[in-house]
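Apart from one protein chain that is not included, each protein chain of the complex appears where it belongs.
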Amino acid sequence: MSEQERKVVIPGEIIVEGEYLPGENTEKKDNAIISTRYGLAEIIQGLVRVIPLSGVYSPRVGNIVIGTIKDITLKGWLVDINTPTIAFLNVSEFPRFVNKGSLESFLDIDDIAIFKVIGVNSKGIELTMKGRGLMKIEKGMVFEINYTRVPRVIGREGSMVSLIKQKTGCNITVGQNGLVWVSGEDIEKELKARKMIEYIAENSFISGLTDKVNELFGEKNE
Amino acid sequence: MNYLERKMSEFKRPDGRKVDETRKIIAKVGVVPNADGSAMFAFGKTVAIAAVYGPKNMHPQHEQNPKQGTLRCTYSMNSFSVQDRIRPGPSRRSMEISEITTWALSPVVMLKNFPNTVVDVHINILQADASTRCAGINAASMALAHAGIPMKDLVTSISIGKLDKQLVVDVNKKEEDWEEGEGATDIAMSFTGSGELTHIQLDGHISNEELKTAIELGRATCKKIYEIQKKALKEAVKIEEEEE
Partner (left out) sequence: MIHTTRVTAERIKQYLKEGKRFDGRKPENYRKIEIEKGISAHAEGSARVKIGKTEVIVGIKMSVGEPYPDSPDKGNLITTAELIPLSSPRIELGPPKFNSIEIGRLVDRMLRESGFIDFKGLCIKEGEKVWTLFVDIYSINDDGNLLDAAAIGAIIALFDTKIPKYDEESDKILYEEPTDEKLPLSKEFPLSITIHKIGDYFIVDPTKEEEDISETRVTIGGYEEIVSSMQKGMEKSLNIEEMLKVLEISKKVNQKLRKEIEKYI
């Protein structure tokens, strides 16, 4: 395998032999780099890694995620962000002053909001709502895509999501956890944006994706 | 090898297969869209599907392991997968096979980064013509990979039979019920891609020496099946050159 190429690998498969460094989802065994996950292998400057094609989202500090309020405690909110363990939003991480007795008037059970991950450790996942774009979702629609496709939906430096925003006039937030929020002038526009995003998620690795998306918009605009 | 020397041409298997020939194998991933990963694996008329959900929060809570995630396989047969209808719900047999399957796959799954979680593997036998646990393990191994579970390797399973004095691979129901001569011995076994044995079970009677041959035959056959599993996983992804 060479530096430019990307190939599908399965767990246990030897990706490359020789002087390479094992990156994400790989292991070094003797002189070989072995994949520990089903995905796309790539080599960048001697570092071998496997980009997963599937799996459960694991949060990282700095990730923007969309989540649902599951429960309210004295100190804050329990939030489902599509991870095996539930995340926590402390009252102090809410952008406004919250009276301890009235948490539910700010965020109630089943409410949905945009958060940022600020802590991941053995005690759990901590979230904040302080920051640009972090807020309770009050309109539009929320749907789910395979979280491994999020980078493709966002595109290089946000190019893909910008294209969809521009074509539909919708506000779009793509959570790293695979939940997407779309909100626009009318439902037709939101659905158009949703269709595009779902298309990209399902066809992430085909060639000329941007052209195909443009083409689809062309047809739909008629 | 021993088993092939033994007048292979004279031995007739009920369905006309060569002694070292499996039935037609079909392997496919993505058969259950709802699942995090899924696969179908068929040895002829034996058809298994497997779906993986997780890692997810482990219920009941007292079964949580704070050191690593838990693999939990559940094997079940459809009521109409065999001639005499099976009553729905778990049986002693299905519970044992569930555990055997978990043991067969545990050595390859890497769940240390997922404490307190469970990875559920649900295996359903749609149609049975013997070797169902082997088909189930093969489907489960593919489904786990398809679900993006970190793994050291795939696992491949096969049944080796001894019909009278003859060793054969991939036993079907007629062969399982073989009565002539020494009757039937059924040996189910599973190997990782690199050749570690993760499961073996035997019913019947066979000499120690011949069992060694049977295990070698099993290993050789699993190598071929592994290639089919690998191909199914690889072909499920359409990958072309990216645009710049």
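Assorted remarks:
Letters A and B name the chains as they come in the text, with residue numbers starting at 1 for each one.
In this section, a residue touches a chain if its C-beta (ideal position, glycine included) is under 8 Å from a C-beta of that chain, and two chains touch if they have at least 3 such contacts.
Keep in mind that what you see is a predicted model, and the values were worked out from it rather than measured.
The residue from B:A35, B:I137 or B:C222 that touches the chain not shown here is B:A35. Considering the whole complex, the residue from B:Q64, B:S106 or B:Q127 that touches the absent chain is B:Q127.
Within the whole complex, the absent chain has one touching residue among A:M1, A:I112, A:L163 or A:I206, and that is A:I112. Against the chain not displayed here, chain A makes contact via residues 68, 82, 110-112, 137-144, 179, 187, 190-191, 194. Where chain B meets the omitted chain, the residues involved are 31-36, 45, 49-51, 53, 56, 59, 74, 76, 78-83, 85, 88-89, 120, 122-124, 126-129.
The criterion applied here is as follows: only the chains that are shown with their structure count from here on.
Averaging Cα coordinates per chain places chain A and chain B 34 Å apart. Across the interface of their complex, chain A is touched by residues 36-37, 54-57, 108, 110, 113-114, 116-117, 145-154, 192-194, 230, 233-234, 237-243 of chain B. Per the touch definition, chain A reaches chain B in the complex via residues 6-8, 10-13, 25, 27, 36-40, 52-56, 58, 84-86, 148, 203, 205-211.
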